[in-house]
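This report concerns only the one structure given below.
One protein chain omitted, others in place.
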Amino acid sequence: MEKPGPFKEPGLPRPNKNEVTMDVIIQAIINGILTGSYYGLAALGLTLVFGVIKVINFAHGSLLMVGMFAAYWIVMLTGWHPYAALILVVPMLFIFGYALQGIVIKPILEAQRDVREPTEVIIVTTGVWYILDNLALMSFGAQYRVVQTSMSGQIFMLGDYIFPKAQTYGLITTIVTSGLLLWFLKYTKMGKSIRAASLDRDAASLMGINQYRVYNIAFGIGAAIAGIVGCVLIPFYYVFPSVGVVFDVKCFIIVVLGGLGSIPGALIGGLIIGLIESLFAQYMASTWTELIVYVVFLAVLFIRPAGLFGEKRDW
Amino acid sequence: MNASSKRKTIDTILKIVLAGVVFTLPLWMTSPTYLQILILLFFYAYLTTCWNLVGGFAGVLPLGHSAYVGIGAYTSTVLFMTYGLSPWLGMFVGGIIAAIVGLIIGIPTLKLRGAYFALSTMAFGEGVRVLVENTMKIGPFEINGPRGISVPLKVGTPMENLFNYQFVDKLPYYYIILILLCIAIFITWFVSRIRPGYYIIAGGEEPEAAQALGINVARYKEMFMALSCFLTAFAGTFYAQLNLYFFPKGILSLDFSFELAFIALIGGRGTIAGPVIGALLLRPVGEFSRIYLSAVLPGLHLVIYGLVLILVMLFQPRGLVEPLTRFYNWILDKLSGERKEVKA
Partner (left out) sequence: MNKRTFWRNYLSIMVFAFACSLVFMAGTPVQAAGEKEIKIGNILPLSGPSASVGIQNQKAIELATEMINKAGGIKSLGGAKLVNIFTDSKGDPTVGVSAAEQLINTDKVSLISGCWNSAVTYPSTQVAERYQVPFLVPVSVADKITERGFKYTFRIAAKDSWWARDQFRFLEDMKKAHGTKLETIAFVYENGDWGTGMQKQWDILAKQYGYKVVLDEPYPSTASDLTPVALKIKNAKPDVILLTSNAADAILLTNTMATMKVKAKAIIGTGGGHADPMFRKNTAKNCEYMFDVVEWETDLGRPEIPKLNAEFKKRNGYDLAGESVDAFASVYVIADALERAKSADPKKIRDALAATNLCQGPKAPLGINILSYKCVGFDQTGQNKEAGIVLVQFRNVKGTMERVTVWPMDAARKGFKAVFPMP
């Protein structure tokens, strides 16, 4: 029996009664950029895997989770600064990704040589997702953990505007990581092999590039980036076994928005999503910003399916 | 009678026996727990068979079908609560709305291939969920946002119960879902034999060739999408009437959409028996491990579920329907005394 009471406007976003001043907008933009940068970083690994191996990796969120837990435990056990933990986390995750690809995904790619994007990979990666998330649940328990670091709660002030330290470092990390990645892909031999394999598997093979090794490495890099994201997130976000799920769908949206396989696309896509969430939330209930993100996503898909920076393939 | 027609006869007899067993099961297996398990099993089998019309035959991977289940549930329940319209009729209204929505989303996305289609259906499914969660009322209809809707409990005479689509006992629900499942299987069988069925299977496998032959593959895909969504909505109404409560995070969830897809994929997409077989395999595994293992080690049952998914995909990617069909044929051969030819 519901008590009668005044209802908000049915079905419409609840308008914000408070005036949204320029100050607020600028702060919202700052927040949007900072948030968007780690969204983009999270999506970076996914777009690489997607672009090169052409498979939807539903286990990406779980890789993020593994990266976060790895970062968490290293910081807890050694007391190092989270960014120092990168030294360990990155190689660990790289090896993990490499092995995962080799054991679980490669057999399917081999068996389905002629199919461009085998759907079985989607199921397999989902299986990996369930397994990883729940192994984490069984090993670490369901509780939420946050690690207190020298950065926790610290901010930079620029005039009246707040720049949380941890997120700002995250922004810098994103820029550095993508820079490194771009350099790697453009100038190193392996990087070029990866690009070649992503354009045309068979032709690359003919050129003497070992397809599967390339895939393993690409996946490994994707996982390593997830590890970097883990170190970036740990100072201000909480880690728990299902944390990957929160980022998963968002990463997919960003990747498609930016264009499959495009690194600048992932970053810009991340920024866009971050800004949308931040700005629109000032004008309406934040639950509606979720919807707006989906609407934007669908709009991009219909108008320009290749995404903002994707190449016009016959996707 | 030669061996081949003998085989056919035995095949038909076996199928009739199976149907007979399934239809008379409740007469000798009266435990409500079993009935509940079977009802849910048939429910999933029905849903995946409907999903299969798009996901199997049209060769794409829709990952947002829970939206249509939700549309069915919400439409029939809301009409029932506001106008007293019998959920049976509301079911059809829900089906039509679901079909229209399916077309709206299908027409632009079915042109996209593979990953893009899958992701867009996912995004759309989630979009519907968020929309419903944020909506308390649409005009005179109470949607109730995230709190979900409780179907009002109405117990009356058997005629009233039939009208209200609500029964105290499990038996009627069992037969309803069983009949729905048979209808779905029949429809699947039927469309696979008529031309549009051929067209979209061809379109799925060799799109360039199909186009060269002048077949408008896209239009047929859209037809199947509409049909699939229409039928899926019926399951939504069934769910609402069975549980008498549903809410967005449950009925419109991504997990639900995924489960439908996986059951079909593991059973064997594009086949008639595949989805049913998939449901028969995955549902008990999920239920069983939850009942026995979850209290001991939380999460273990999902690990097992994940392992099953991976193993099946690695070793039987076309689904379990293949080896099972071979097994079935082998039995038929043995029974009809036909000598097996050496397989190439």
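A and B label the chains in the order they appear, each numbered from 1.
By our rule, contacts are C-beta pairs under 8 Å (C-beta built on N, C-alpha and C of every residue); 3 or more make two chains touch, one makes a residue touch a chain.
Predicted model only: the values in this text are computed from it and were never measured.
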| item | value |
| --- | --- |
| Chains in view that touch the one left out, judged over the entire complex | A, B |
| Residue of A:188, A:210 or A:286 in touch with the missing chain, whole complex considered | A:286 |
| Chain not shown, touching residues in subunit B | 31-34, 36-38, 40-41, 130, 133-134, 145-148, 150, 153, 168, 239, 243-247, 249-250, 277, 280-282, 284-285, 287-288, 290-292, 294-295, 298-299, 301-302, 315-316, 320, 323-324, 326-327, 343 |
| Touching residues on subunit A - with respect to the absent chain | 1-3, 5-6, 8, 14, 16-18, 20-21, 24, 27-28, 31, 35, 39, 134, 137, 141-146, 148, 152-153, 155, 162, 164, 236-238, 240, 242, 245-247, 250, 274, 277-278, 281-282, 285-287, 289-290 |
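Keep in mind that, in the parts below, only the chains that are shown with their structure count from here on.
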| item | value |
| --- | --- |
| Rounded Å distance, subunit A centre to subunit B centre (Cα mean) | 32 |
| Complex contacts: residues of subunit A adjacent to subunit B | 7-8, 10-11, 13, 50, 54, 56, 104, 107-108, 111-112, 116-120, 122-124, 126-131, 133-135, 137-138, 142, 241, 249, 252-253, 256, 260, 285, 287-288, 290-291, 294-295, 297-298, 301-302, 305, 314-315 |
| Interfacial residue positions of subunit B with respect to subunit A in the complex | 61, 108-109, 112-116, 118-120, 122-124, 126-127, 130-131, 133-138, 143, 254, 258, 262, 265-266, 297-300, 302-303, 305-310, 312-314, 317 |
